[in-house]
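The complex appears here minus one protein chain, its other protein chains still in place.
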Amino acid sequence: MSYFNVEEKIEELRGELNESVDFAHRFYKKDDQTIALVFLKSITDQALLASGIYYPIQTFEGKYSIENLTEQILKCADVKEIKENEIVDQILDGKIIILTNFSQKLISVDLLKFPTRQPTEPPTSPVIQGPREGFVEDIQTNITLIRRRLKSKNLVVKNLKVGSESQTKVVVTYLSDVANDEVVKKVIKKIQAIEIDGVVDSYYILSFLQEHPDSLFKQVGNAEKPDIVASKILEGKVAILVDNSPIVLTVPFAIIEDLQNSNDYYTNHHYSSIIRIIRVFGLLVAVLAPGFYLALQLFHYNIMPLNFLITIADTTLGLPFTPFLEIIFIFLLFQILYEVSLRLPSYLGLATSVVGALILGDTGVKAGLISPPGVIIVALAKIALYTIPEQSSQITVLQIIFLILGGSLGLMGMIAGMVYFVNYLNKLDSYGTPYLAPYSPRIPKDLKDAIFTSSITEMEELPKTYSPKKEKRNER
Amino acid sequence: MKNRVKKMLKNPMLIIFILILIFFTPQALISPGQNRDRGVVIAIGIDQLESEYEISLLTFIPTAQNSYKELTSVISGKGDTIAKALYNAQITMGRDIGLSHAKTTVVNEKLLEEDVAEYIDYLSRVTSLSENTVFICTNSSAKELLEASSALETSVGLQLEQIIGYNAKNLYVTDTSLEAFYKGYYSESKSSLIGYISLTSEDPDASTATQTGAEQTDAEGGGSSEGGSGKQDGQQSKQIKNDGQAVLIKNGKKQQILSVDELNGINLLNIESLNQIITINDVNYKDNKLRYSFRIKNKRINKVSTFENGYPVYGAQLILGLELVEIDGPHENLKINTEFSELTPEIVKKLDDELKTQFTSALKILRKNKTDVIGINETFFKENRKEYNRFIKTIGGPENFLEYVNFKINFILESD
Partner (left out) sequence: MRDRISMRQAGIIICLTIFSNKILLLPALMYNFIKADGIFSIIILFALEFVCLPILFLLKRNFPDEKLHDILKKYLTVVGAKIIYFMLLVFMIFKVLLTFSIVYVYFKQQIYQNEFIWIAFVAFLPVVNHAFMSGIKPTARTMELFFSVIMAGFIFCLVISLFTTISTPTFFVSSAKNIFSSVYKYAFTFGDLLFMFVIIDKIDYRRRQERKMYFYTFLGMLLVVLLFFLFYGKYQITSFMHNNALADLLVFSVQFNAIGRLDIIAMLTIMFITLFQMEIYCYGFCDCLLGIFPLLDKKYAIVVFDLAFFILYYVFIGKYEVIVHATVSWLPILGVIIGYALPILCLIISIIKGRKNEKSG
């Protein structure tokens, strides 16, 4: 029988891992028996290693065997036998590999530990009332957070790996009795087909999941809170968790999802309806206001109310810029300030906003560089953008497009642009779900949770938009 | 890069967008904005001079930032035709004229001596000028009226518009717009009613329209920011004086200027005409003769139009809710006047007489001028078409119809 030459094997492994400084090993010798532990110091739990492995091995009296090691000695939960070609992967996964000179078999013990965040409330989706937990970078914690909310035997958690170098864990989870099989199959196929060297965030996966990757509009939902993901899974969507990313992706996606905020479900539904109407209004203002203002000034002064016309005429008198240039100038100013305040440390961010709002805005107006109505219109559009923060990047692009359309072609150009974009969105079916459902096409039953919401007691049926397997929520 | 361009070319909408960027955007970028290169006209005045027309335009001039105080000026041009005069005014102004915000059109009385529709043809053809522009007449010249209105403060042109708006709602009880004029002009009796605002050259203190310091700067004001009492050159200015008058027009020609009382008489049959004061004298109360004033608070009308013995009869039952508003004369217990609010037979009789007199005198005017502005022709046409048409033939046209109508008006008076 040829057993391992433990020392040689360890050297071999060290070589394979490029002599990494965090590579560690430890020997136990008793009589002629040798036990070696191999692991990466940086990602293993040293305390558990001491109490669960070192100590029991040292204090064990009697002859070691693979059987008593796995069954008796090791005081750890995840102990399993592995094959020789898996050693490197297992070490990189934070496992402790146990090699012996008395058996061909190899044991791996899971003692993965690395610094993680606590599931705190994510800054992007705070709630007034409602759960405050958010996803973290650790996929295991994230699965736990979902599992805790859906204690169902039907919750499927499928493990996949993506990235030739990064070997990132990607987990696909859904309810087997609700989610549409076609969608699940398609998602898994798409993930398996990904050819990439490394995945450092879920956004990398998102691009591959989109059915129209070139499109301006995103076709995959994302959430940072387990309660949102759980409710989406309940609706029959498939959630995709990516290791090292606190953002969980969900498909299929309809644009109405971004209009729905988790706050809406934790308050009175009448109130939520009003808020959602305001959000839609905010969206329209954000996209159309600058273009409309420009169209009025350049083409349709005659449809402005006289008093408004007088105000504009008075305030734009003597400006060095033409109306179009003025709006572009203010627009750029806002965008630059936004970028700056985002990147700067928070204490400096405050300073920039003061500089931006007071000095640039107010002084700009006083110096006769820009006009107050122009500032108001652009500021309004820029603020309204954040009524739907998830779509802010897309809306910014639309703002610019409609600004150009309104300035170059007037109202007619803007209306044509609107019709074009809605037509375009109507073509963007993602995983068989119409992008603008439940409004176009109209799905009457799903209107209960659209712009106007009903009470949760009335939402007995699952939204048809996502073509779930069953109709009623509590159907078994 | 090549691939990127290829990819872009595959999307036709992107190409269109690029074309827009190339062909339309540069022009838009350098365009100064319409409000800067157009003179926004708030009111138009048309005067007929001896041999030509004068068009006066009340335009607003933007003033420096943040002041929110507007200055207006009247710019005028003369010409053989209205179009020519307007063209000349445009040249004077040095800008394109924007008529879309014009809310008032004023003509002078002289223009109404001939068929005014012929003169204002231009206005009805200009598409940017809305037909619901107020259409009024003035005793002096339209230019002077606009100048006087320019001097009135508050918001641009609003004062004049407010006055006319008040008149139209409460006195004329009909719009006094180009549209209303045309509606009457094309109707069977070819008659319409338009507002009349007079100008007086009285002492400013006595005038109804006061004005508070129209700021006049040297820089602004253009040709003629005169008007109002604040004039430096000491010339006596004219003031707008609203007497609530209206002009009765037939075939586009002026027939008669109606006073408020006459208008009230004409509108007696109009359900929307309320709040008029009716005064009766010599009401007996405890040996005193008192003068009572009532206000019409509400009105209900039941109308019947028939032909009796081949002649049209217009029967109407007018139920008036009256509120006692003033008692003139010596009487006690001023505060508690419940006893006065009762309509005694004597009061009813006097009120009835007063109302009838009012109506008959109004009717007399309408008959004299053959102007049916109260829609009697229309009522008969709608309700007794056959007889009406037959009758019209016998009397030689719908214009004479009013003369033959027998009015049977019955007043029912209630205290409100």
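To keep things simple, chains are lettered A and B as they appear, and every chain counts its residues starting from 1.
The rule is simple: a residue touches a chain if its C-beta (ideal position, glycine included) is under 8 Å from a C-beta of that chain, and two chains touch if they have at least 3 such contacts.
All values derive from a computational prediction rather than experimental measurement.
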item	value
Contacting the left-out chain in the complete assembly, out of A:Lys161, A:His300 or A:Arg473	A:His300
Option touching the unshown chain, where A:Ser65, A:Asn426 or A:Ser454 are the choices	A:Asn426
Listed residues A:Ile66, A:Ile188 or A:Leu411, member touching the removed chain	A:Leu411
Interface with the unshown chain - residue positions in chain B	12-13, 16, 19-20, 23-24, 103, 124, 127-128, 130-132, 134, 161, 164-165, 168-169, 175, 177, 179, 182-183, 186-187, 378, 381-382, 385
Footprint left on chain A by the chain that the document does not show	299-300, 302-308, 409-413, 415-417, 419-420, 422-424, 426-427, 429, 434, 436, 439-442
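Criterion: only the chains that are shown with their structure count from here on.
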item	value
Distance from chain B to chain A - Cα centre to Cα centre, in angstrom	65
Contact set on chain B toward chain A in their complex	7, 13, 17, 20-21, 24-25, 27-36, 38, 40, 42, 60, 62-68, 70, 98, 100-101, 103, 128, 155-156
Chain A residues within the chain B interface of the complex	214, 294, 297-303, 306-307, 309-318, 322-325, 365, 368, 371-372, 401, 404-405, 407-409, 413, 420
